[in-house]
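Okay, structure first, notes after.
Every protein chain of the complex appears in place save one, which is left out.
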Amino acid sequence: MVKIVYFAWVRERIGKAEETVDLPAGIATIADLVGWLRARGPEYANAFAKPELVRAAIDQTHVKPAASIAGAREIAFFPPVTGG
Amino acid sequence: MVKIVYFAWVRERIGKAEETVDLPAGIATIADLVGWLRARGPEYANAFAKPELVRAAIDQTHVKPAASIAGAREIAFFPPVTGG
Amino acid sequence: MAVRVQREDFDTGAEIKRLTAGRTDIGAIVTFTGTVRGTAGGQGIATMTLEYYPGMTEAELERVEAEANARWPLQGTLIVHRFGELAPGDNIVLVVTASPHRQAAFQSAEFLMDYLKTRAPFWKKEAGPDGKADWVDARESDDAATARWAGKAQ
Partner (left out) sequence: MAVRVQREDFDTGAEIKRLTAGRTDIGAIVTFTGTVRGTAGGQGIATMTLEYYPGMTEAELERVEAEANARWPLQGTLIVHRFGELAPGDNIVLVVTASPHRQAAFQSAEFLMDYLKTRAPFWKKEAGPDGKADWVDARESDDAATARWAGKAQ
């Protein structure tokens, strides 16, 4: 079980701010997770249509797509930040 | 007749903030004026002991020692500024 | 050192007073106040809405605040950033730095603002007078402003 949180237009496209999911075996990295999410429905496919535009954080630290999600408690997806 | 004003330690050494003086013929520049003032008394000699430490302005504009004082209404002498 | 992410407005004058009250060792206080402009790219703005990542955003701001304190001799720093729906003229962000030296106060405030404008986890949505709202894209010129601090000696 891992908590996933979404922000800005990623949140709007998916239609939820957070969810807790049970990941199947074999989902080892952020990129794997993105692929798995995209297959969950059109709203996810839409949010991750251009995965290079979506940034990720594990337990509130920025990570690359190749980062391992082993042991993650909270995974976040969001657009590039636009500051204040 | 020309008004002369003094600031900071120049003022303190001379013992007055301003005075109006009648200049003799032949006092044409700031340097001439400094020489004339130095001869007026020990307080002036003390204030202008190191003339290179005293700055001048004519009608509120910075000038060099060689500047002509012809037509000046107000001549100022003061130390290098020390800002705020 | 203090970081606050809040919905409420802030008062720059009050924050300066709080940071400097009773102190006689500070010589220079710099503040930067960022406000919502009424136009962006030639288009009118009715509202700007800021979203953030509670927890991560504060942690990132504290990290960059600590970095500023490590780079410059600072006696006090404050970052306040608002979230939620804002209107033109509203305050968005406040940075305050205090130092014995004016250059350190200026440079650290500029460093913090370059970070806040480019790397801080905030997302901006702008709505026009017609109510049409769009998320703002990240800007490259701002990234260049932040990049110049990389490896810069004090």
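When the chains are written out, they are named A, B and C in that same order, and each has its own residue count from 1.
Going forward, a residue touches a chain if its C-beta (ideal position, glycine included) is under 8 Å from a C-beta of that chain, and two chains touch if they have at least 3 such contacts.
Since we're looking at a predicted model, the values are computed, not measured.
S.K.: Can you list the shown chains that the absent chain is in touch with?
M.R.: Those shown chains that the absent chain touches are B, C.
S.K.: Even though one chain is hidden, which residues of subunit B still touch it in the full complex?
M.R.: 5, 7-9, 11, 57, 60-61, 76, 78-84
S.K.: Applying the definition given at the start, please give the residues of subunit C touching the unseen chain.
M.R.: 11-14, 16, 20, 22-39, 88-89, 100, 102-103, 105-106, 109-110, 113, 117, 145
Please note the rule applied: only the chains that are shown with their structure count from here on.
S.K.: Return the distance between the CA-based centres of subunit A and subunit B, expressed in whole Å.
M.R.: Spacing between the chain centres: roughly 76 Å.
S.K.: How big is the gap, in whole Å, between where the Cα atoms of subunit B centre and where those of subunit C centre?
M.R.: Distance between chain centres: 50 Å.
S.K.: Rounded to a whole Å, what is the gap between the Cα centroids of subunit A and subunit C?
M.R.: 27
S.K.: Enumerate the residues of subunit C that touch no fewer than two other chains.
M.R.: Touching at least two other chains: none.
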